[in-house]
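Yeah, one chain of the complex is gone here, protein chain that is, but the others are all in their spots.
As written, the chain order gives the labels A and B, with residue 1 at the start of each chain.
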Amino acid sequence: MTWDTINVGTHFDQESSVFVAPRRGVYSFNFHVVKAYNRQTIQVNLMVNGWPMISAFAGDQDVTREAATNAGLVILEKGDKAYLRLEKGNLMGGWKFSTFSGFLVFPL
Amino acid sequence: MTWDTINVGTHFDQESSVFVAPRRGVYSFNFHVVKAYNRQTIQVNLMVNGWPMISAFAGDQDVTREAATNAGLVILEKGDKAYLRLEKGNLMGGWKFSTFSGFLVFPL
Partner (left out) sequence: MTWDTINVGTHFDQESSVFVAPRRGVYSFNFHVVKAYNRQTIQVNLMVNGWPMISAFAGDQDVTREAATNAGLVILEKGDKAYLRLEKGNLMGGWKFSTFSGFLVFPL
């Protein structure tokens, strides 16, 4: 198993944080997208090949930092792409401290 | 390892989302129970055979959607049952986007 099989990220980057499954299997994903100094509601989706699998929300009015967070198991075929998409709102103000991680639980 | 060993759920169902351990081992569980348009405080417990192992809370007054979330490792014997129980409050208003997942980290 090589580095290609996991995606370690401590910075949220909508452009480049795409995880490509190296083989068929069950994968565990976990994300915490932090918004800062921003009163709007955000929705973050874990996407697989363009389809939303899991959603998370953050919409507190009076908090400087808040995370939209979720986690789950997903079956991916070899070559499937998993990534985060900001479905509603924006991250104006920053997304420092956001994380997105995934790993192969077991192959199928 | 077969499908019996994991519980993939993207919808929270108090009736049917019971995970039965196929063998003795250390299991990782992760849950995010979302309440919507509901001002009460909820407490969600990860139960094993009727005993609470981990709790999570959500009690924000001014937010349309908020998640009670937690995660942890639990040792299960073969046949042990793990599930979520709403300990306080209710989910009137909906629990769409809630997730509950678990997998075997390693056998004992």
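Basically, contacts are C-beta pairs under 8 Å (C-beta built on N, C-alpha and C of every residue); 3 or more make two chains touch, one makes a residue touch a chain.
Note that the structure is predicted; figures quoted are calculated from it, not measured.
Of the listed positions B:V18, B:M92 or B:V105, the one in contact with the omitted chain in the full complex is B:V105.
By the touch definition given at the top, chain B reaches the unshown chain through residues 26, 28, 30, 41, 53-57, 59-62, 69-75, 105-106. Where chain A meets the chain that is not shown, the touching residues are 1, 6, 8-10, 28, 30, 32, 34, 60, 62-67, 69, 71, 97, 99, 101, 103.
Methods note: only the chains that are shown with their structure count from here on.
Taking the mean of the C-alpha atoms as each chain's centre, chain A and chain B sit 20 Å apart.
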